[in-house]
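Removed from the display is one protein chain of the complex; every other protein chain stays in position.
Chains here go by letter, A, B, C, D, E, F, G, H and I, matching the order in which they are written, and residues are numbered from 1 within each.
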Amino acid sequence: MLYHVRMDVRLPADLDPGAREEIVAREKEYSRRLQRAGKWPQLWRIAGEYANFSILDVADHDELHAVLSGLPLFPYMDIQVTPLAAHPSKVTG
Amino acid sequence: MLYHVRMDVRLPADLDPGAREEIVAREKEYSRRLQRAGKWPQLWRIAGEYANFSILDVADHDELHAVLSGLPLFPYMDIQVTPLAAHPSKVTG
Amino acid sequence: MLYHVRMDVRLPADLDPGAREEIVAREKEYSRRLQRAGKWPQLWRIAGEYANFSILDVADHDELHAVLSGLPLFPYMDIQVTPLAAHPSKVTG
Amino acid sequence: MLYHVRMDVRLPADLDPGAREEIVAREKEYSRRLQRAGKWPQLWRIAGEYANFSILDVADHDELHAVLSGLPLFPYMDIQVTPLAAHPSKVTG
Amino acid sequence: MLYHVRMDVRLPADLDPGAREEIVAREKEYSRRLQRAGKWPQLWRIAGEYANFSILDVADHDELHAVLSGLPLFPYMDIQVTPLAAHPSKVTG
Amino acid sequence: MLYHVRMDVRLPADLDPGAREEIVAREKEYSRRLQRAGKWPQLWRIAGEYANFSILDVADHDELHAVLSGLPLFPYMDIQVTPLAAHPSKVTG
Amino acid sequence: MLYHVRMDVRLPADLDPGAREEIVAREKEYSRRLQRAGKWPQLWRIAGEYANFSILDVADHDELHAVLSGLPLFPYMDIQVTPLAAHPSKVTG
Amino acid sequence: MLYHVRMDVRLPADLDPGAREEIVAREKEYSRRLQRAGKWPQLWRIAGEYANFSILDVADHDELHAVLSGLPLFPYMDIQVTPLAAHPSKVTG
Amino acid sequence: MLYHVRMDVRLPADLDPGAREEIVAREKEYSRRLQRAGKWPQLWRIAGEYANFSILDVADHDELHAVLSGLPLFPYMDIQVTPLAAHPSKVTG
Partner (left out) sequence: MLYHVRMDVRLPADLDPGAREEIVAREKEYSRRLQRAGKWPQLWRIAGEYANFSILDVADHDELHAVLSGLPLFPYMDIQVTPLAAHPSKVTG
């Protein structure tokens, strides 16, 4: 099932640079593992903001929450979830 | 170039049913032509709302505006555009 | 899967009383049929407003959209959907 | 009487991990005691957010306030209360 | 039980003057009957707006909804309800 | 003259418990003195929130500001003032 | 007593031009009478909008409401009232 | 003096096509006359919306209001004005 | 030229009392100097809030920005500027 997710990151400006680098690296690795597993098929940077639009493809709401709350940056994020249905005008392959 | 677009449709409740059917059919055909041309690669219904999230892939801002303002439902839509950049965590190919 | 839904009804004040009565009756029948089928397990009136909070229990986002967009009052409603996950503090059975 | 409650938790990101664990454990115990007493019949996680929707069933506004302001996480929460009335379309037992 | 209620009236500007006068008169009579019954103990005009703050004193959420949805102006109102609890600093008689 | 006031208290979560207790006690005493003087005739807790609705009865805007800015919790409050006029439907005496 | 008032006028675009001219003329006359009486000491157009900021100087909230609700354009206005107190930094004559 | 202006056009969907064409043509001519006079140096379409960002260069607030309120589409517009000052980082000539 | 300005002061609650007193005193002196120079003709306290409405009368946008950004409390303020034009209903001298 597909979910549209907007994530806004609010890292405190006075965060220790080493700690910042470390958490951002863990976030990247976490995201890539999910992308490779086919659970995070789309990921775009919102131009000019420390934020992204993502499409997640998971089994259900519980897996979605597990994936999102497991993000290393989760404590610093505002997250907004929108469930996506098929669109009647969509051209299919 | 990729653009994230949210479209909310506000058709007046007292619109003549025939007129409504006709404009919705034209919208569908317009959308499908752009999808087939590769300019509207993603289209999802927002569950529970007369609205969609779309990804458009066009040459520049002018082509984007031409595509959106040409939508048969454009006079009845609220549209919100967000330019998308590459995300550094994106797994490619 | 569980979805939390808020529905706000905006019937035009000048709607013909007969048409109003008829559509409200159809809405009631539609809702009751889904309740009996176990797909609409909770339904509360928001005190003082022409609005409700509902819990829907359907197979997926597509069925949710089908159920909601099929509401006789759908053209007159603002609808807001929130997917619900299990809460770790929930006492079970 | 039934109340719909949304609770958003805003724990400071720099909270000491031990203190965090301790307060979350107390919150869980407090919530379970109320659930077992029948005063907190529904509790759902809002998918992707550190937030919940709850239904509380208490005698009156005063008991509701006592229950909510007694939450160990209360100083870190934004809380929004909505009184629920019976819905005329509700199918009963 | 006490409820704080804000009511904003949005009468269409093109309403027939006779119809307007009639509905406003019925609203006044309805309100006075509830005031005399002790169910609407406070009623103030918000200065400069076609709106009021009210305190209602009724048995429960269901009676509150019955009272408010029975207002002749209900179809033209935006209503916001807030349940009131006792304040610990309140001086009692 | 009557003023409707909403006060939301935002005490920092890391405030020293002794300091917190002291300031809340002073607030209570301050409020009670004004209630006894007839200047603060109504005071309700907003159920579920660290906030209140109050009715103040003072000579003019200057006295209102003096009373509110003198609150011990004033530096930690968001305050919203609404002047109240007589309502034409109010039943008197 | 001084009140700061913002008035936004929303005249329907399809109002009959004669009716529009007539109501605007009455509004102007009404406003000038109050200005000459010293009750409306300041009146500015908000640049680029059909709106104004005004200072009204009246006896109390009831007179304020009488003045504002008597405006010929009142049914077409959004009005926001703010009571003004003396500022401690104000230089006096 | 420079002003930043955002204009959002809300033409009613049921406007007569001839009337629409005529008012849009008058708007275009009005705008071009001001551009040629050097009073409207910048004009951009907001991609995907019936709206523009403009820079106006006029003598003072009164001239700005005269220019904007004289727009043929003014009765159908939401307008937001922001005065612009010189920026200390601006590279000149 | 006249500008309407709203200033909201957000002094941190943990600011050193001496530092607070000093900056507030400098703000007062700065404001009075501009009032005596005729550049700040109106200044009102918003009742119940640490905020003011002001009218500034300066040569142009650049002088306005210089005056406002020079306020000792500027780093702690939210400021909102509205340019004021002459109102056609204003009674003059």
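Here, a residue touches a chain if its C-beta (ideal position, glycine included) is under 8 Å from a C-beta of that chain, and two chains touch if they have at least 3 such contacts.
Since this is a predicted model, take the numbers as computed values, not measurements.
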Missing-partner contacts on chain I, residue numbers: 3, 5, 12, 61, 64-65, 68-69, 75-76, 79-81
Touching residues (missing chain, whole complex) on chain B: 1-3, 60-62, 64-65, 81-86
Residues in chain H touching the chain absent from view: 2, 4, 27-28, 31-32, 35-36, 42-47, 52-53, 82-91
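Simple rule for what comes next: only the chains that are shown with their structure count from here on.
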Chain pair equivalent in interface to D-E, over half of contacts matched, among F-I, D-F or A-C: A-C
Chain G-chain I separation of Cα centroids, rounded to whole Å: 23
Touching two or more other chains - residues of chain C: 2-3, 45, 47, 61, 64-65, 81-86
